[in-house]
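What you see is the complex with one protein chain gone and the rest in place.
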Amino acid sequence: MPLKRREFLKASAAAAAAASIGVNLIPGMDNKLFADAVSWEKSVCRFCGTGCGVMIGKKGDKVVAIKGDLKNPINKGHICVKGFFLHKVIYAKTRLLYPMIKRNGKFERVSWDEALDYVARRFNEIRKTDGPDALAFYGSGQAETEETYMANKLFKGCIGTNNMEGNPRLCMASAVGGYLSSLGLDEPAGTYQDIEHAELFLLVGSNTAECHPIIFERIVRHKTKNPTVKILIIDPRKTPTDQVADIHLFPKPGWDLAVLHAMAHVIIKEGYADLDFIKNHVNFKSNDGKDITFEAYQQFLEDYTPEKAEAISGVPAGDIIKAARMFGQAKTAMSMWTMGINQRTRGVWANNLIHNLHLLTGKIGVPGSDPFSLTGQPNACGGVREGGGLCHLLPGHRKVTNPKHREEVAKVWGVPVGNIQPKPGKHTIAMFEALNEGKIKGIYIMCTNPAQSLPYAQKFWKGLKEQFVVLAESFYPTATSDFADVLLPAAFWAEKEGVYGCTERRSQYMPQVLQPMGEARWDAWILRDLAMRMGFKKEFEKYRTAEDIWNEYISLTKGRDMDLSGATYARLKKERGLVWPVPSETHPGTYKRYTQGDPFFDELPEEKKKGRRMYFYGKPDGKAVVWARPAKPPAEPTDKDFPYALTTGRVLEHWHTGTMTRAVLELARAVPRAYVEIHPQDARKLGIANRDTVVVETRRGKLEIEARVIDRPEPGTLFIPWHWKEWLANLLTIDAFDPGSKEPEYKVAAARIYKA
Amino acid sequence: MPIAGVVVVTLPEKTSEVLQALKRLSQVTTYGVHKDNNIIAVLESESTSGLERLSNRISRSIEGVIGVFPAYINFEDEVPDQEPYPPVE
Partner (left out) sequence: MKNHLLTLFGVLALSILFIGLSFAIPEGTQGEKHPDVEFDVSCMDCHAEETPEIVTEWRGSKHGFMNFGCYMCHGDGTVDFEIKPTTAKCAGCHDGYSVDFTKLNVTSCFDCHPGHTLQLHESTIK
């Protein structure tokens, strides 16, 4: 008997025996959860910026399971704990189901017509009496590109105010500033594919293991296969990411710029600089934007010897030298960073200094080498950075200050170009300050929770309380819903279609597989219907499907650096996303920018490319910039009264303000409450024991919270995860912001801590 | 060569020992423990009588076995060209 046949018979025999006791041995059948899911559809995870592909398993009209999408090149079937429970978020008990208007301090259920008419009337009143700039929009890196696009058109193009912001201002703005000033154009040159080619990873201000678990998983997998791969971490806190670290530098929070400079110093001194690359690809600039020579830059670095950097940052000079040598010696290197670098008063500069290391060593534009910023939200790159959802931007990486850009956009929007103001509107902090001052009288908040997520949050509650607040949300209650005058139930993930663009320039399509719960509606339609009621019928009635909106948007990206014109719905529905530029429907997408294979590079005239392997076409001469930025301290350094540096962040199991993950029993159970991490040495000194209730206090507020005595933060540093409104970390954080990117310094505040 | 799919029910505290013992028998392939003390196994022998002997040997000589309960038998060699018997419901 042939073996195969025999194996089959044995299997049937075993299966039958098992079946007789009610156990199923056949895969897919043994599996209660998945046996039920009759159909699977590909989508994208709703949580972090990694952009994992997920499969939505549906039985009847219910989503019953989520699994990783095996065919997705980002995660190859793996997902993390948050993605795994996405289906449970859909059915959260805290879903907002009906439009509500607050009357006499209480929310009353109303019809959609009543709610929208009311908002339209109030907004028009404000617009008439106080002008368009008394209105504002505050969106989200979690909204779909289509949704942000509609809001952009309504506010910038029709109402005529550039007070149109989104929470990526609090998250990615410094990275944008860094890319623009260093490389000339926003967003990374490389992709996740570089991970498997990198010899060294520099993780700065990123707890990759918890905040981008699947990227971490790829790094670990790569290192496991190639034990010579090195991982170098710069972060004031030890995190689970440290399990794979080869060396970890612990700067005092906010003092790491000197460390990055000192690394550059050693790299040049010890001959690791790629002089050829520098000659042909790099300009040097001083902080005020003046061109300087390479020699002048080296002179500048003399101020940042490892010893001096040690005095500034607290990182031993020996470690800095070791780290610099590791970076220099590795043939390829990939840097990754997130909020530890971006959420700083010198966030743009910190970004510049990371780019410096890559430009000095030529570790860019080749497989395995890239300064690669990680995004926190699933569509911060797509919807807000590319879609132009900030007060100075227009769709397609355009700027409101550029007359040509305004014209191009106004034409497609079908609005008079004069509608679009040539001056940037109010950035997030200024916007909420204007709300406090009564200069902004009405705000539309979509898919985000600023009452909890703004730094020094309680400062901005005043404005939210006093002004007219419309909140479109999928969940209720949230910290922000307490302040809303009108609540509009928004369809959640899987109840709407649309596109998300993740960290690696990849745009991916998400299908609608469910009817929205209750009376919830898609945000883009809420905005469309509101716009029509406000008098913009002609401008908005043409949108009938999500695809209509997408097609109009991608037509605006044609010829732009982030060209998505070839990424039609038809293609996106089939493929696991496309990495822009995708200039035509037959273009496969672009792995590396500014170099061979990038359609814009390939099209350049030969004389420009001569002697160059990269051409940074966002810069006038195609050369990237190494910046000589001074090392500035944080806005609020520690002192005698507030001797601890407080830093905030995430845990693996929760996400942002917890409205989604805390609704999942498993995740709520995993980390049920907030805590403050304190080093055992500090705890001993203050007589604090593990699990004691302590008070953490800054100049802005105090918080009673449980102490976790653990050697994760360095002595002198405290850490609080920010997902709970009951233990609101942002009562303590500072609203000082980066003058360039306007991104606040969540990551450093001076604090004290004592037993309650 | 006939094949039988069986459930070996064991005394709850002896399950793992029985499993080990079964794994040592060359004519037996195990498919894991289910519902605490049920071992799914496939027995192979030259003939149906051999199957029966094997089954008896298991229930008598391995300590902790409560019983061997077949659920499926295939004796294709003896009844050629016939589809395997459908699993018993």
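A and B are the chain letters, set down in written order, and residue numbers restart from 1 in every chain.
The definition used in the following text is that contacts are C-beta pairs under 8 Å (C-beta built on N, C-alpha and C of every residue); 3 or more make two chains touch, one makes a residue touch a chain.
These numbers were taken from a predicted model, which means no experiment stands behind them.
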| query | In the full complex, which of A:171, A:323, A:667 or A:734 touches the chain missing from this view? | reply | A:667
| field | Positions on chain A where the hidden chain makes contact | value | 7-8, 11, 14-15, 18, 20-23, 25-27, 30-35, 55, 65-70, 76-81, 84, 209-210, 213, 216-217, 220, 223-224, 227, 240, 242-245, 652-653, 665-673
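We adopt the following convention: only the chains that are shown with their structure count from here on.
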| field | Centroid spacing, where centroids are CA-atom means, of chain A and chain B in whole angstrom | value | 57
| chain A touches which residues of chain B in the complex? | 1, 3-7, 29, 31, 34-35, 38, 40-42, 44, 69-74, 76-77, 84, 87-89
| note | chain A residues touching chain B in their complex are 1, 6, 9-10, 12-23, 25
